[in-house]
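Removed: one protein chain of the complex. Kept in place: all other protein chains.
Labels run A and B following the written order; every chain starts at residue 1.
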Amino acid sequence: MSQAPLLALEGVTKRFGGLTAVADVSFTVPVGELLGIIGPNGAGKTTLFNVISGYYRADSGRVVFAGQDVVGQPPHAICRLGLTRTFQLVKPFGNLSVVDNVMIGALTRLPTIRAARVEAERVIATCGLAPHAKAHARTLPIGLRKRLEVARALATRPRLLLLDEVMAGLNPTELAAMIELIQHLHGDGLTVIVIEHIMAAMMRLAHRIVVLHHGERIAEGPPAAITQDRRVIDAYLGEEFVLAQA
Amino acid sequence: MDSARRLGPAQIDVLAQLAVATVLLGGIYALIAVGLTLIFGIMRVVNFAHGEFLMLGMYLAFWAFALYAVDPYVVVLVSIPVFFVVGLVAYVLVMRGVIQASHNVQIFTTVGLSVVLQNVALVAWSGDFRFVRPWHLSTVIRAGATIFNLTQVVAFLIAVALTIALVAFMKWTHAGRVMRATAQDRDAATLMGIDTDRVYRLTFAIGIAAVGAAGVLVAPLYSVYPTAGLQFVLISYVVVVLGGLGDMFGAMLGSFIVALVEVAGSYLFGTAWKEIFYFILFILVLVFRPVGLFGQRGAETLGV
Partner (left out) sequence: MIARLRSRPGAVALFGLAALTPLVVRDAYFLDSLVLILLWGALSAAWNVAGGYAGQVSIGHASFFGIGAYAAALMVTRFGQGPWLGMLAGVVLSLGAGFIIGFLSNRLKGPYFALSTIAFAQVLLIGVSRWRGFTAGGEGIPVPFRPGFATLGLGHVGWVYMALAAALLCYGVEVYLERSRIGYRLAGVREDEDAAEALGIPTRRLKVFAVALSAALTSVCGSLWAQYIGFVDPTYVFSVDLSVRFALNAIIGGMGTALGPYLGSILITSLETYLRATFSGVKTGFAGIYLIIYGTALIVVVRFAPGGLAGVASRLRARRAQA
């Protein structure tokens, strides 16, 4: 029995005045997949996330999540349906502690503070933030802030998690740990879409990759195929990448 | 159409009078608003104390007139350098720390400044209403069937002259270009080697000089008291929001629109209610088109 895809984009277009940021993009994400989205800066990746998660309204096309067209719904409603996104420039609740940050995420599904605290502590442990639980978010360095961003999103118990460049700014150790975390979460059954520039990480994580360029989807397929796609190499990867892989 | 409302000669006279009143008033509002929109547009700061500097200008005119019998239109020449310095001092002491700070800091710092200035005036000069009555206030000019007094006309002319001077400065001098560049992109300006602190200092000083001069000009036309600034600051914010942040021409156009609302509203509903119209206009503009007639949509939610 083939299951309906968790997320399906059908001809999604988003314009800003004269600029078409996302042009007729379509793809599907089956349950349990780890999809990667790559493309040069300005390709429309974050805009696409904004459209999917409800911050922008698609000018045309459909965004079907769990069988429902969510175009026009506010972000909080889409989160309640089970889709949570993180932000490229992390947005911690700076004056609140790490625990409080994650609790606020947990309160999406849980009715009491007490239950939320228990859940938050569990998520914090999963994400390796336990030693910093009481620290104020604004005191955290970038690596931990990225973790917090993921943990907070996780606490909302999403079915689909959208991660926007969570690796940027991390040192090699943090990077490895983040990759491991994402793999662990995915292994537990979470469907994930990842926007990334760090190709090494993308190659390890993604089952399939969608490539955006000037707002259009120019290629889609497994990492091995993508890295050999002429269009992708010309638009984004560059010859040096290909040579380095050889 | 009801015969009494046909556009007969009497009605045309009324319209002409209203039109002239609008223009005269608008010119003065323009001078206040242009300085404010500069500060707004370049420094991205809402200065709640703007009206208090106007009030200080009014008092300058009053004391010069009361103590030395100097006419306000002579004082206005002095007021420009005086308030330029006042602006510099206020910038260094208060505003400088506020520019990069959070909204709350901006709001409460300038609100605090407003309270301080109002009450310095209150303590120094008491809350009594003062009046500046130069000879030209009672000189009436007739043009066709319209009547206005000489004071209004001179105030208008000087205000227009100063506004034109300011616009010219912004357009044709190097300093003006630098200021406009900073308004468009603060970070890029810094990267280009522009000392933004100096730009802000100059901007604020110019803005305060403009509003101080405007205060001197309006002193004969309104009563002078410590909280006189409040009504003007709210009017000028309506103008600036209507015209769009940092847009000097928008500010000028906005001034005439607000003046029209005030004059027409006053005529139709009586002077008691006139103030309510521009506040309602203000709220409507903020709700429906917060970036003004010409501004960039979304600016107000970007925290401009």
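We take it that contacts are C-beta pairs under 8 Å (C-beta built on N, C-alpha and C of every residue); 3 or more make two chains touch, one makes a residue touch a chain.
Predicted model only: the values in this text are computed from it and were never measured.
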| Residue in contact with the excluded chain [from B:V153, B:I194 or B:L230] | B:L230
| task | Could you please point out the chain B residues that touch the chain left off the display? | result | 45-46, 48, 94, 97-98, 101, 103-109, 111-116, 118-120, 122-123, 126-127, 230, 234, 237, 241, 272-273, 275-276, 279-280, 282-283, 286-287, 290, 300-301, 303
| query | On chain A, what residues meet the omitted chain? | reply | 53, 55, 74-77, 79-80, 84-87, 91-96, 100, 103-105, 107-108, 111-113, 116, 152-153, 156
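Everything below uses one rule, namely that only the chains that are shown with their structure count from here on.
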| Between chain B and chain A, distance of the C-alpha-averaged centres to the nearest whole Å | 49
